[in-house]
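Every protein chain of the complex appears in place save one, which is left out.
Let's look at subunit A:
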């Protein structure tokens, strides 16, 4: 480790050329090799995949090179290559995972509908447009 700890985004320089998982504000997960960063924590990800998780299953979609604008990143962390293939999750095909994701979203929407209906009956109105589906 560096003896002198660098401030703020300068820590990211330690992660260059490592395999990282990046979580975006919209909830998406990207996994790729960090090739470059700047003072805004804009990232260049190489050989990127988008990983979609549904329950204990996941699917990977190859996406190539990303330039991610820093402000959209929630967190990022190095992937331990040695432990990567011992995941307690099962990989399924992209089609299956997209299907599962769609079903999950439909369930979520239905749940929200029931909640807002129940609230309405008790005299509380929830404006669907004001409810952010942005996770953070």
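One rule holds in what follows: a contact is a pair of C-beta atoms (placed from the backbone, for glycine too) under 8 Å apart; a residue touches a chain by one contact, two chains touch by 3 or more; residues count from 1.
Everything that follows uses one rule, which is that contacts and distances are computed from a predicted model.
Not every chain of the complex appears here, and the one that does not is recorded in UniProt as "U6 snRNA-associated Sm-like protein LSm4", selected from "U6 snRNA-associated Sm-like protein LSm4", "BING4 C-terminal domain-containing protein", "DNA-directed RNA polymerase III subunit RPC6" or "3' exoribonuclease family, domain 1-domain-containing protein".
Among A:20, A:43, A:76 or A:97, the one in contact with the hidden chain is A:43. Of the listed residues A:65, A:87 or A:119, the one in contact with the hidden chain in the full complex is A:65.
Shown as candidates are A:24, A:52, A:76 or A:97; the residue that touches the absent chain is A:24. Residues of subunit A that touch the chain left out of the display are 16-17, 24-26, 35-38, 42-44, 46, 63-69, 72.
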